[in-house]
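Apart from one protein chain that is not included, each protein chain of the complex appears where it belongs.
So, chain A:
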Amino acid sequence: MKVIIDQDKCVASGQCVTAAADVFDQRDEDGIVVLLTDNPPEERAADIHQAAAVCPALAIVVED
């Protein structure tokens, strides 16, 4: 599973962090999404798909 984020699209809503805090973080100065690992373990798949689904800016793409 590969996770791709688009920081230019991100609106810093923090929804992804709420869904999977071990995969996504927010940059200190402006809250823009930071990926903690671009190859997260399979067992995190449900939460990561949830993060992509609730992202209001469609800034997260998951490739299975």
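The definition used in the following text is that a contact is a pair of C-beta atoms (placed from the backbone, for glycine too) under 8 Å apart; a residue touches a chain by one contact, two chains touch by 3 or more; residues count from 1.
The working rule: contacts and distances are computed from a predicted model.
Considering only "GMC family oxidoreductase", "Cytochrome P450", "(Fe-S)-binding protein" or "Nickel-dependent hydrogenase large subunit", the record for the omitted chain gives "Cytochrome P450", by its UniProt protein name.
Among the residues A:4, A:36 or A:53, only A:53 touches the chain that is left out of the figure.
Chain A meets the missing chain through residues 9, 11-15, 17-19, 21, 26, 28-32, 50, 53-54, 56-58.
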